[in-house]
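A single protein chain has been omitted; all remaining protein chains appear in their positions.
After this line comes chain A, so read on.
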Amino acid sequence: MRVMAQLGMVMNLDKCIGCHTCSVTCKQAWTNRSGVEYVWFNNVETRPGQGYPRRYSDQETWKGGWVRTARGRLRLRAGGRFKKLLSIFANPVLPNIRDYYEPWTYDYETLTDAPLGDDFPVAQPKSLISGQPMAVEWSANWDDDLGGAPEHGPRDPIVERIRTESEDKVRFEYERAFMFFLPRICEHCLNPSCVASCPSGAMYKRAEDGIVLVDQDQCRGWRMCVTGCPYKKVYFNHRTGKAEKCTFCYPRVEVGLPTVCSETCVGRLRYIGLFLYDADRVTEAASVENEHDLYPAQLELLLDPHDPQVIAAARRSGIAEDWISAAQHSPVYKLAKQYRVALPLHPEFRTMPMVWYIPPLSPVVDRLTETGHDGEDAGNLFGAIDALRIPIEYLAELFTAGDPEPVRTVLQKLAAMRSYMRDVTLERPRDESIATAVGMTGGEIVEMYRLLAIAKYEQRYVIPTAYSGEARELEELGCSLDVDGGPGMVAGSGPFGEASGRPLPVSVETFHALRHRQTSEELADPGEPGARINLLNWDGKGRPAGLFPPRRTASEPESGTADPTADPRPDTPMAKDRP
């Protein structure tokens, strides 16, 4: 047993309202540069729908992930090492920019520059790739909210698959349509096929926390990772010629902050925490024969952080105590392994993805009530699960390689939770049989309810900081003038005044400030007289002392008053010409 730690995420799909806040904040943080205009480390797909890039999950076309050979070994679907090197001069299955979309802007200038005339000037869309005017025909969420579903919906690879099995399950007529949202980031897989595909060895999995990264200095732009990732979550920066991907916001999680997408999620549906897993058995688990066994095999890899043997093994592999304790409080471990309500996305790709999803229970209660049933009665709910608007078959194709059983169990647990909690809320006697029917105890159900419904920030995100031993390295190394009282200690400035000296690493500075702001109730007050407040860290609360320069009193004449051109309103902080 070789214990390794892995940061994982769980998303509760019942709560996703498809607002795309996560995508936009992620983009603002990481990919608002030229060359990555089309890159969405986080994207939110409407299901049924084609996803981004178009039909990415159809591996017959895109050749991502692993396949199991007849001899029971894993092979990259796009071909082994030799084939990769032979096709290195032109990757045969690289998505074209049009499979994503051609990024564009609008020619806003004509709005202000157009000569006076009878027609209103319009801002034409212009391609950011070729600079030419273009027709906008597709984008990262073109089929958002089932837009154009009659036309685009049937091209969803899962719809295609279940349609051939049972004609009726997926409908796109308005009355019978269903949809839900699927936010996606890189899965930070345990068995990442992107890493395995990289000829230069520039992609790697971080040994400490399992985050999968691209070394920008070592990447040579061979583009094999783009093909290798079955989730199409490695993107090619067409300006720099390097691959880029979701970084799990590693500069944030290193200081204990959640990723930007989680932090800003409107539905508060994301959970981040640690898994401990057995690295020696990953390949074995990823190569089980029956695809339906992949989800159970993946669960098997996750080790119980309370088991003394596991703890001992973790210590042997050098995992720090605070990390072990974080793993014990990990919300993702609870949801994925303990309650078993979170499922992996497309386990059949055999990459052992580490972003898990709680499938949506669709508006089942209202439907039951409409038809004159008690919508929160456990029996009725269990019965209704197979008649849900979102067909179980569809969810099973997404989360369990097509096996409906685990999905049904999860939905039953969620239904049981509603039913059981109704009795709790109404202070009626609790019906323990509801809990036992889904293999849980009443206590567990209440705990799960608390985690899913009302968990606070600290419970949703249990992120240990980078090794305490390394904590000092995360800070900037001190300069020799930084002794107490030395010139280096003036807050926020170097020996030659503000902003002189070596710059603080921007990430460390702002992340600490951000963290402070999020976890404290006080004003963003620098505290010392004379110190200025960094506006970036001001959260609008109150009027901290350093916000404006101190007022001058009448008895304290300004040095320049003899000058007739001096500002006559010395009290106004905004006055111009103020030194």
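The rule is simple: a contact is a pair of C-beta atoms (placed from the backbone, for glycine too) under 8 Å apart; a residue touches a chain by one contact, two chains touch by 3 or more; residues count from 1.
Just so it is clear, contacts and distances are computed from a predicted model.
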Omitted chain per UniProt, picking from "Cytochrome c oxidase subunit 2", "Carnitine transport ATP-binding protein OpuCA", "Nitrate reductase-like protein NarX" or "Autoinducer 2 import system permease protein LsrC", is "Nitrate reductase-like protein NarX"
In the whole complex, not just what's shown, which of A:W30, A:Y56, A:F236 or A:Y461 touches the removed chain? A:F236
Across A:K63, A:K126, A:R206 or A:H329, the one contacting the chain not displayed is A:R206
Which residue of A:M1, A:V24, A:I97 or A:L547 touches the chain not shown here: A:I97
Suppose we count only contacts with the excluded chain; which residues of chain A make the list? 81-82, 84-85, 88-92, 94, 96-97, 127, 129-132, 191-192, 195-196, 198-201, 203-209, 215-223, 236, 238-242, 466, 470, 473, 477, 502
